[in-house]
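For this view, one protein chain was removed and the others were kept in their places.
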Amino acid sequence: MTLEQIRALLPLIILVGAAVAIMLGLAVRRNHAFTVAVAVGSLAAAILSLALGPTVATPITPLLRLDGFSVFFSGLILAASLFVAVLSHGYWNRRRTVISEEFYILLLLAAAGSVTLTMAVHFASFFLGLEILSGSLYAMIAYERDRQAAVEAGIKYLVLAGGSSAVLLFGMALVYARTGTLDMAAAAAKLAGALDVLTLAGVAMILVGIGFKLALAPFHLWAADVYEGAPAPTAAYAATVSKGAIFALLVRLAAAMDIQSNPPFQATLAAAAVITMFAGNLLALRQSNLKRLLAYSSIAHMGYLLVAFLAAGTLGRTAVGFYLAAYIITTLGVFAVMIVLSGTERDADRLEDYIGLSRAHPLLAAVFAGMLLSLAGLPLTAGFVGKFYLLAAGVGAHLWVLVAALVISSTISLFYYLRFIAAAYAQPAAPPALPAAVAMPRLARLAIAVLVILLLWLGVYPAAVIRAIQEAVAIGR
Amino acid sequence: MPGLLADGVELWPLALYFVAVVVLAGGILGLSYVLGERHRERATGMPYESGMIPTGSARVRMPVEFYLVALFFVIFDLEAVFIFGWAISARQLGWAGYVEVVIFIAVLVSALVYLWRQGALDWGTARRAGADRDRSGRRHGDE
Partner (left out) sequence: MTTVPMMHAMIVAAILLGLGLTGLLVRRNIMFTLLSIEIMLNGAGLAFIAAAAHWKQADGQVMYLFIITMAAVEVAVGLALVLQMYHHLRTLDLDAASSMKG
């Protein structure tokens, strides 16, 4: 391995090294603040090492490849992990009964798995990244094992993720059996667009596996229960980092295998996109639990992303990149408000918890409303620009049905987001259900401020970011 | 179509072996069933035919340590697989492979240190008395 390759691999080395260091540190002495500092520091160092890393595309062994595409998505993932780590600090501090330090080990490992996914150009690294990510997620979801709901959610996720991984692996094995290579690009070249029954089944099974992990319809039913049972930081992590990483992998896999131009897959994915958008938005209408609502809304957003994914090309990939960034910032923003409001006993995930929020915390209520409006795609927010790009990509590729479905279903989404905003600005009839957490940690406050700035920046002046993404995904090919 | 086994490897000894195993096991069971002596007294079905009458359920709840040891076994057992994988081609892999396997083992050792310090390797409750945080910290983490 050359020095250049080690430099390219540095983010992963830092993350894994920090995870082991925290583990050894815990063997000596437990200290929550110190653990958080190491975790946040290593995530920041990993981002820095990405920024200072090689500027040309660097293959690192046949398994991984650092190029503009992976730098952009890794950066996104690491930044989101950093926000979750910062927000977790205050959250676990309030739950004195839970041992919190191991959470950060799992978080760092999950981030390492996600970064591996964005760099993967080989089925082996794809599988390894995915399993490192989901293995850590099992434990993160069931982290509060004294709560029954958390254990249930963990088991549910474990069973479904395990089953879908097996299907995914079988698909890979079928492709391998036909092509004799596990390298994505080489396998695609061997197939050369001509798929026989075996490889058709193989690719289809891989897509089913990915669809399960992204909670695309008809494989979306697990998401709401898992998010509800998981502690709020884990739910935030699963909704942002895990989905972002898997979507990045899907984009790279599709670019290598040219899935979008294959009629059967195109038709199936388009149908899945339409069902996903409507299922997510219609099911979200009935929810009065914010975590479940965000689960369904994240399902719907994955459906929106599929529109740009199916549009393919540089415009499609740019739209995917920008929309994922906007989605991650916004979803983190909503979860951040939920996390700082969560008390010592339970998470602030009920509609009642938000009634009269504007009275108690006017600023927090404004942030909450802004983030939800961005999820709904209203102007001046990142969500609006993102949706605009999705539509542009869809129209550019003449995907009229998908574009229509996107417009109609995101109109539906306005209703349920507005319900929570209305609650936040309603007059409380009774004193609030939760004693609002008054002592907001300084770091959490800073994190929320940064998220708001990013939201407005992407919403008002997206040109610079879009240019950067365009360059990144152009090298990605 | 090329198959699973390299050409020239005969499969029939394996098949013969398999048949022999089935015949032997079946023969022993069958013969003892046919030739064996059978009796049905009142106490035949009891665990101690000529001893005290057992009381209570046989389904004892195992201490959680047994499960814990089973989990550790599953994990550390597999890590040996990777080391074997390195060992059979150690010379080909050279120093680079050596450094990599040393890093791998170092990570394993730190995991072991962590488990040991958390009290996961202590058997029984006496040793862990007074270490409340350890008790709950023990089963978190990366098991």
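By written order: A and B. Residues from 1 in each chain.
In this section, contacts are C-beta pairs under 8 Å (C-beta built on N, C-alpha and C of every residue); 3 or more make two chains touch, one makes a residue touch a chain.
Values in this document were obtained by computation on a predicted structure and should not be read as measured data.
Enquirer: Kindly state which of the options A:6, A:166, A:267 or A:446 is in contact with the chain not pictured.
Expert: Of the candidates A:6, A:166, A:267 or A:446, A:166 is in touch with the missing chain.
Enquirer: Which of A:24, A:149 or A:275 sits in contact with the chain that's absent?
Expert: Of the listed residues, the one touching the omitted chain is A:149.
Enquirer: If I consider the whole complex, including the chain that's not displayed, which of A:93, A:289 or A:470 touches that chain?
Expert: In the full complex, the listed residue that touches the missing chain is A:289.
Enquirer: Identify the residue among B:28, B:43 or B:71 that touches the chain left out of the display.
Expert: Answering carefully, the residue with contact to the hidden chain is B:71.
Enquirer: By the contact definition given up top, give the residues of subunit A that touch the hidden chain.
Expert: Where subunit A meets the chain not shown: residues 123-124, 127-128, 131, 135, 138-139, 142, 145, 148-149, 151-156, 158-159, 162-163, 165-167, 169-170, 172-174, 176-177, 180-182, 224-225, 228-229, 286-287, 289, 292.
Enquirer: Just checking the interface: what residues of subunit B touch the absent partner chain?
Expert: Given the touch definition above, subunit B has residues 1-5, 7-12, 64, 67, 70-71, 74-75, 77-78, 81-82, 85, 139, 143 touching the missing chain.
In this text, only the chains that are shown with their structure count from here on.
Enquirer: Determine the centre-to-centre distance between subunit A and subunit B, using the mean Cα coordinates as centres, and give it in whole Å.
Expert: Distance between chain centres: 38 Å.
Enquirer: Across the complex, what residues on subunit A touch subunit B?
Expert: 1, 20, 23-24, 26-28, 30, 98-99, 101-102, 105-106, 109, 139, 143, 145
Enquirer: Touching subunit A in the complex: which residues of subunit B?
Expert: 96, 107, 110-111, 113-114, 116-118, 133, 136-137, 139-142
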